[in-house]
Every structure is written in structure tokens, then in C-alpha cells.
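I'd like to ask some things about the structure below.
Apart from one protein chain that is not included, each protein chain of the complex appears where it belongs.
For chain A:
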């Protein structure tokens, strides 16, 4: 072994000092705001929050009192049709059902018609992912996410594919105003009900000279009665993938009970101010079976206010929270006053 060690030369060039920089950052002396929970900050925060919550809560409750809401469970009322639909072999038999109701006073303003489903697990994970956004954009891509409704056994792809599209709500609900023993169909709007981004960005029809050729080589989903290019034969811009009923259905709900916007009352003629008081009839073409999984179907008429639809939750929650905050504020005040009386300097 032969090794040579040498010391590094000392002296000569002077080493730079290893003294650390005197910067505020390195010395942990950055200027800082040091907020503290003092009585001066805590009490106002409780009382102000309390007052604010109370005010908002009362406002919300008052506002929603002006709302009109009528919800009719027609899965009970149309029990005959329900029974018919329980047997899937009757899928092509039509079944109509009428539901009557009376408006005691006029409903002013925009009136919205919703269908509501209960116990329908649209938020189930496998349901939520069973769709092809690319297909709905009009692209021709593989649809592996659409399981189990991707293709038929013979290889024909479904259009649109996936469990969501396949289970699309397909009842038809019409509203009639019974005036002097004659029934006037209330005029409704079936477009403009979905988000602008969905209608214009998220959904697009495949490009072709006409719609039916665009969907050539595909087949309707198994539960559908008609192919996608016949969803709305009257309106070219509401047909195919951009059909708003489809778009709205494809926006899956967060919960198993939900309502989707179906139609809006078109404010013309005697309906210019809303729905006048009187007797009305919903005429429903009953296609969508729900009884098998103990589901329920509703039809809902509602108006809206600035805070949205009828949901008392926020109003009540705000009032309760506001009250609690204010009460806690008083408790804190009491404790503070009691402590201040015997406030001494703690030694150690």
C-alpha cells in the first residue's frame, strides 16, 4: 500500500468568513403581523357573524315564502301503467295516464316544469363513469368507459353509449289548462333548459350532410324507443346529441333523489303572466319503469327566486347558526367578565 496524504495549504489566500448573512429571512426576523385571539376580536366576530347569519336566514325564509311549488307523485297515480311497465316484454305498448290538479290562485312569473326521480342512484360510481364524452362530442373513438352498454353482440356500437344514456328518462309530460271544459295545452319551451356550456361545447353531433347519416353504423341503446337522431324531429338544433332532454339527463345528479328541468312555460297569450288559477291536467305518456327498484316519479311545477328554488334548508340553517353564534357571544362575554374580576398576575 502506498498512500500520500497532504494537508490543504493554509494561509495564503484568506478564506471568506463563514459568518451567516444578516438578512431578516435567515435570522427569522421577517416583519410579521401577529394576530391574536383577544376579546376585542373574538366578541365582534361572534356578534357580527350572528347578526349576519340571522339577517340572511330571515331573508331566505321570507323570500322562499313567495315561492310556488307543486309536486305530484305520479308513479302512484298511474299504477296501471306502472304495472304494465314492470314486465319488460310490454316495452312497445303505449300507456297514457292523466293527473289532475287545481291552482287556487294565479302563479305569476316564469313557471318551470320538472320531473323528479326518487331512489334512482344516478350517483353510483359505475353509473357515473359509464359514458363517452368523446362520443357525445361527435368524435369517433373507442368507448371503453361505456361498459356495459358499449356495443351489441354483433359489434354495432350504441349511440350514445353507456348506462347513463341507456337509462334516459323517456316519459312525455304535457300540461293542459282546463278552461270551460275545453283543454288548452299550455305552451312550453323545450330548449334553453340546459347549461349553455353543455349545449354548445360539451355536446356536438357528428359531422355529416344530415343527422341520420351521421349516426350511420350505430344503433340506439337497448332501452330507447327511437334512435338518437329522432329525439326531436321538429327542431334540427335540438336533435341528436344536442337534444336538451338528453343533455340534461347526461348531467348526472349528485343524489339518488333529484329533479331535472323538463319544460318551461312559454309566456304567451293567457300564460303571459304565468299560470292562471284553475284546473289543470298532466297528460303523461308513461314509459320509464321505476317500481322494480322502488323508485318514484314526480312532476313538479315551480317558480324561482334569486336564491334559487324552493329549499328551506339554507334559511333555517342560517337562522340556527346565527342564533347559536349570538348566544355563544353572550356566553363568552359572561365568562370574560367573570374572569376579569379576579384577574391577577399569574406568577409562573
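Everything below uses one rule, namely that a residue touches a chain if its C-beta (ideal position, glycine included) is under 8 Å from a C-beta of that chain, and two chains touch if they have at least 3 such contacts; residues count from 1.
Criterion: contacts and distances are computed from a predicted model.
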Using the UniProt record as the reference, specify the protein name of the hidden chain from among "Glutamyl-tRNA(Gln) amidotransferase subunit B, mitochondrial", "Histidine-containing phosphotransfer protein", "COQ6 monooxygenase" or "Phospholipid-transporting ATPase".
-> "Phospholipid-transporting ATPase"
Among the options A:58, A:72, A:95 or A:137, which residue touches the chain absent from this view?
-> A:137
Across the whole complex, the chain not displayed is touched by chain A residues 1-5, 7-8, 10-11, 15, 17-22, 26-28, 30-37, 39, 42, 45-46, 49, 53, 56, 60, 88, 110, 112, 114, 116, 119-128, 130, 133-134, 137, 139, 145, 147-148, 163, 166-167, 193-198, 201-202, 248, 251-261, 264, 289, 292-294, 302, 304-311, 313-314, 317-318, 321, 325, 328, 332, 335-336, 339, 345-348
